[in-house]
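I have a structure here, written as structure tokens, and I will follow up with some questions on it.
Apart from one protein chain that is not included, each protein chain of the complex appears where it belongs.
Moving on, here comes chain A:
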Amino acid sequence: MARDTTEGRPKLTQALPITIRNVTKKYGAVHALDDVSLDVQSGEFLTLLGPSGSGKTTLLMVLAGFTRPDNGSLKFGPDEVIRKAPHLRDVGMVFQNYALFPHMTVSGNVGYPLRLRKVPKPEAAARIERALDTVQLGGYGDRRIDQLSGGQKQRVALARSIVFEPRILLMDEPLSALDKKLRDRMQIELRHLHEKLGMTTVYVTHDQREALTMSDRIAVVNHGKIMQLATPQQLYDSPANRFVADFIGDSTFLPVTRKGSQVLYGDTVLMHSGALPDTPTLALMVRPERLRLAGADSADNANIFHATASEVVYQGDSYLMYARLSDGSEISLRGSIRGGTVTGLPAVGDPVTLALDPADTILIDGGDH
């Protein structure tokens, strides 16, 4: 995508904040949404992230008006919309399977919302072309939908959802059908597009990397509840609970005990720089890439763990080592590979010394979610 050229210019659309209060939806005895409250700020890119069946899609469908909740309040800006029919909500939406009308051309699809709004033909044509240009499909207007590749369909769906300049844009796993390379590129493009158009965007995905790449803030959803709402960095570096820590990135959890103001792993006092959660039990979260191999006589200002290498896996851009600690728990370490590193890797069965900096020593609620 061309670099954003709109810097400094006013955004194309006036964004609206979304206020969700106490939204509940039950299917039988299952809470798809359990008293969810959430504020999406004006112009924000917010991602609902969670495993399948967590309720993230249900929440998006409530926003779009396709799912009728049992209770709650939903406001777009100052207006209560929870009982408003979907076609009156004026929000754009990109569907997982794109839902492009197969009996219309590309410009037929993109122009559909304009025809419904009775936009005069010449103006509509200009807006269709502008929307297609925005998604880099200028000149594709006459194509049939079945002549497009997956990535192109994705772009057309996007163009169709922004052409009527909605102030809120919803996206339901829009990249999940694309191959990895294209997905990576589209993530960046969507991000740029959001910066350019500035509409409040709610994005649903189960892919944590995608969420981390694109979002201003991420709401991690599980069992119909929001487990944590935070920026990508906060989410990764200080997860609120074990579910979030587990769901975002790889991590190993080690049981630790609290003794006064000290935290002990076995007999070792752990150095840590972050705050301690005020919970009955604690766990140490170890990210594999934050752990490093240290010399046996290491005098580092770091927490030291002695272990035995149980598996070493070469993965091209990095290596992954599993090591067994003296208390029997297994821990993993990811290291980068540069010339010569491979030969220096420990072999299976070797004793290894692992170091974890105090800043990376993250202590979280040890209870099960």
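Convention: a residue touches a chain if its C-beta (ideal position, glycine included) is under 8 Å from a C-beta of that chain, and two chains touch if they have at least 3 such contacts; residues count from 1.
FYI, contacts and distances are computed from a predicted model.
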Which of the following names does UniProt give to the chain that is not shown: "Putrescine transport system permease protein PotH", "MoxR-like ATPase", "FadR/GntR family transcriptional regulator" or "Succinate dehydrogenase/fumarate reductase iron-sulfur subunit"?
"Putrescine transport system permease protein PotH"
Residue of A:68, A:117 or A:209 in touch with the missing chain, whole complex considered:
A:117
Which of A:86, A:274 or A:346 contacts the chain that the document leaves out:
A:86
If I consider the whole complex, including the chain that's not displayed, which of A:164, A:265 or A:305 touches that chain?
A:164
May I ask which residue of A:28, A:102, A:295 or A:349 touches the chain that does not appear here?
A:102
Residue numbers in chain A that touch the chain omitted from display
64-66, 85-93, 95, 97, 99-103, 112-113, 116-117, 160-161, 164
